[in-house]
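One chain of protein is taken out of this complex; the other chains stay put.
Presenting subunit A:
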Amino acid sequence: MTLKDIYYIFNLLLSENTYISKGVKKLKRMSLLSLILVLAVALSACGGKNNNGNAASPSASPSESSAAPSESSAPSDSPSAADDNAEVTFVFYNTEDEIKALRDNTDPGANKTPLVIYDQLKKNYPNYKINYQNWGWAEDLDSKQRAAILSGNVPDIVRGETFIPAYASEGILEPLPDDIVQMVNPNYLIKDNDGKPVAVAAEGTIFLLFYNKELLRKSGIDPETVKLDTWDDWKKVSDAITAAGKGKFFGGGVPSHPHFGGSLRFTSIVRSIGQDFGGGDKVTIDTPANIQALQFLRDMDKNLPKGVGNNPDEGPICCTLFEKEKSLAFVINGTWAARGAIANGIDLGIAPLPVGPNGKPSNTRVGFVYSAVPKASKNKEAAFNVLRTMLSKEVQSIMASQYSVAVANQEVQNDAANVYKDYPWMQEIMKLLQTNEFQPLPVFNKNNAQIWDIINSKVIARTTISNDPIDKIVKEAQVEADSALK
């Protein structure tokens, strides 16, 4: 008896109107209840650690339900249509205690944007009871939010980076009011399957090519006139620096870390020649453009010390070799890298990412922390008011001018020369964000993380770790990714 036969018999037994079928239906109902209960227990057990505990759950207060708009009603565009005393559960960077502690933080490099938002919310909505929640990041945050959504104990504002597009495509997020959509650069929005914006990031950036001008000079290259427009331009310069460095310093290349640290950067490069990895129901790995870009990745890896570009740890490239040891000429990084480099005394050069043959400028959204209001929120209007405050010109100007954050607000972006006068690289970023449409990494409908694992470790990292033919690498990965997406 083969597995197929067992499967056939099992399905036959489960067909309509058998006792087993009826039993299974009961079992399904029971199992659903069990799942919800387990997740609810897990959430209360895990979430309690970070809960500052000074606010009731959103579903606990009768006043909330009276304040809540009906599920079907569209939120109004004007601020403060909500109850003045609304309670909002806000999944945020920090808990209230952690935010307050920022006030006493004397570190000049500390990013106090949560405190800026907190103070403005206190000013705008003094009677709101905002329950600031810190549920961690990445899968920790994702799993807690999913459990909360499922158990009905839904936060009024959810948060996240890579998984928010999945929430959007599941249709669980409330469309953003028009005034919020108009307030921000479209690059900062996530849309649902109907094309309606449902999530917005208060901040987010793209990649730039940072370089140490001193190492260029040491290699006989004038950093003020250096041409870094195309892959070829960059490769020639980087090769020359590696040759001049004789093992003491290196030109630098495209990182191929076996995780999103690799794919975010590589995708930014490969998009310039029209290649992407698909998205939705399609994954595209085995393409001539990808093979061409992977060859460039492999060639550029020779300009990195062996084992660094594809190391699971990003630290050696950005922080040890580039910033501290000053033995790496080029790094691809987000705008956050500039502050560290300057603080370490690097004579910093900045350029947009080079483009491939006959290519056009390309990039990938990185560090976008999206916020959204779930449809099941009982305080949608108040939640949108919180988002309005976070995205307001007052708050975003401070975030930009004091903490060099790449903010979403269009008015602030239009005033980049003024608000970013101390941060010239931010003006460069703003120009790019205002004139281009950048996408996040694509999201696959099924096994998204597994497919990215394949791309990260079995395509990008494998290209620089092994000498395997690139066409073989992409073919094998395509088969595996297709199988995961089925």
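Methods note: contacts are C-beta pairs under 8 Å (C-beta built on N, C-alpha and C of every residue); 3 or more make two chains touch, one makes a residue touch a chain; residues count from 1.
Quick note on the criterion: contacts and distances are computed from a predicted model.
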{"item": "Undepicted complex member, UniProt protein name, chosen from \"Sugar ABC transporter permease\", \"tRNA_anti-like\", \"Sarcosine oxidase subunit gamma\" or \"Aliphatic sulfonates import ATP-binding protein SsuB\"", "value": "\"Sugar ABC transporter permease\""}
{"item": "Touching the absent chain when the full complex is considered, from A:A166, A:L209 or A:I342", "value": "A:A166"}
{"item": "Sole residue of A:Q413, A:S457 or A:Q478 that reaches the chain not shown, by the stated touch rule", "value": "A:S457"}
{"item": "Candidate in contact with the missing chain, chosen from A:T230, A:T287, A:T320 or A:Q402", "value": "A:T320"}
{"item": "Hidden partner chain, touching residue among A:N85, A:Q120 or A:S143", "value": "A:S143"}
{"item": "Sites on subunit A contacted by the missing partner chain, in the whole complex", "value": "3, 6-7, 10-11, 14, 24, 27-28, 31-32, 34-39, 41, 139, 142-143, 146-147, 149-150, 166-167, 170, 172, 258-259, 305-308, 310-313, 316, 320-321, 446-450, 453, 457-458, 461-462, 465-466, 480, 483-484"}
